[in-house]
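So, subunit A:
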Amino acid sequence: MQERVKAKAIELLESGCRVLGWKAGEFFYDVTPAVFTSREEIERDFVFNPFCGANQSKYLIAESRRGGRVAAFLKPCDTYSFQQLQKEHRILRENVYAVGVQCPGMCDMDALRAAGLRGVTGAEDRGEKLLVHTLRGDREVDRSLALSERCRVCKSKKLLDCDEMIGQQGEELVSTRFTEVERLEAMTPEERFAFWRGELSRCIRCNACRNVCPACSCEKCVFDNPASGAENKAPASSFEENLFHIIRAFHVAGRCTDCGECSRVCPQHIPLHLLNRKFIKDINQLYGPYQAGADLETRPPLVDFQQDDPEPSIVGERGTNP
Partner candidate 1 sequence: MKKLPLSQLDALFAAIAEKRRLYIPAGEAGTASFTPWREGLKLTDALNTARSAKDLFFPQVENLADFKVTGKQIQVIENRDPAEPFVLFGVRACDCRSFDILDKVFLCDPVDTYYQARREQGTVVTLACTEPEETCFCTALGIDPTDPAGDVTAWMAEGFLYLRANTARGEELLSSLPLLEEGEKPEQDRSVFEKLPLRDLDWSAFGGERMMERFNAPQWASLAESCLGCGTCTFVCPTCQCYDIKDFNTGGGVKRYRCWDSCMYSDFTLMSAGQPRPTQLERFRQRFMHKLVYYPANHEGEFGCVGCGRCLQKCPISMNIVKVARALGEEAKP
Partner candidate 2 sequence: MKDMTELVTRISGANPRKCMKCGKCTAACPAYDEMDYHPHQFVDMVETGRLEELMNSRGIYMCLSCFACLERCPRSVEPARLIEAVRLAVIRQQDKNHLKPEQIPPLLDPDLPQQAITSAFRKYRK
């Protein structure tokens, strides 16, 4: 895959595009999104490996307005964001050459660390297995162990709106991504409160979740705007922790494609995707199945209605499972 993507990157560069891709880092896993403008740079630094999990569609907001064409390599879930951003008029599609890249699931260094691997200096992809080099010697682990949560419950391998594809077109999958939400819904309110207090109290308001989120592309966020009444730089009280995450999830409700970037980047490992997925699950159940970014036409559920929508009291009536 690496070689095909790299060859395509060179081809596109030579056809006059800037190329948005990943640049190799110190280690095998710390790749950084970068824009390539020369063949030498690509040949030297361009990587496409199982750690290229970052959703690059958000960069296209700025890149598509920079003049000229930019080529991007988008994984299936990135293409949902790509299309959702077009729907919100944020990306100038005509300036983007989108190459869809089929994805076997992306790895996450935190997943390896959580599995107890320390001092990891390298890894070799061996199909189902991963040979991990550490400061204290090599260890072979299942590749699935290194997969990030979002990839374990992948919702779709479908590449949307691409100018060309590398790898096979995929299908929407039957995903178990709501299992954890259901588990929480089944708890008592007290248990849920305790769970979320435990999680959200770790928040340091670094805004990584917001800044990485393709749906969070406001010119000025309410949480940065002193006039909004919600601005702050730190979670100065437990209320502010709740406020930030409730409002953030609410603002992306109906627009969140469930790309999972928020949880990937959270330095405190708060399962933020569980907030977004709650909204997605509710929307699917209350207003009919909806996948943000799946098309350009359907009205997002929060700017739409049906005359016979359920009443808000459904939250109480049907217990914790609306």
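Candidate selection criterion: all candidates are chains of the complex that A comes from, given by their letters.
The criterion applied here is as follows: a contact is a pair of C-beta atoms (placed from the backbone, for glycine too) under 8 Å apart; a residue touches a chain by one contact, two chains touch by 3 or more; residues count from 1.
Computed from a prediction, not measured in an experiment: that's the story for all the values here.
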If you apply the contact cut-off given up top, which option from 1 or 2 ends up touching subunit A in the complex? 1
Touching residues (chain side subunit A, partner candidate 1) in the complex: 25-27, 29-35, 54, 59, 109-110, 113-114, 116, 118-121, 134-136, 202, 204-208, 210-212, 224, 232-236, 261, 264-265, 267-269
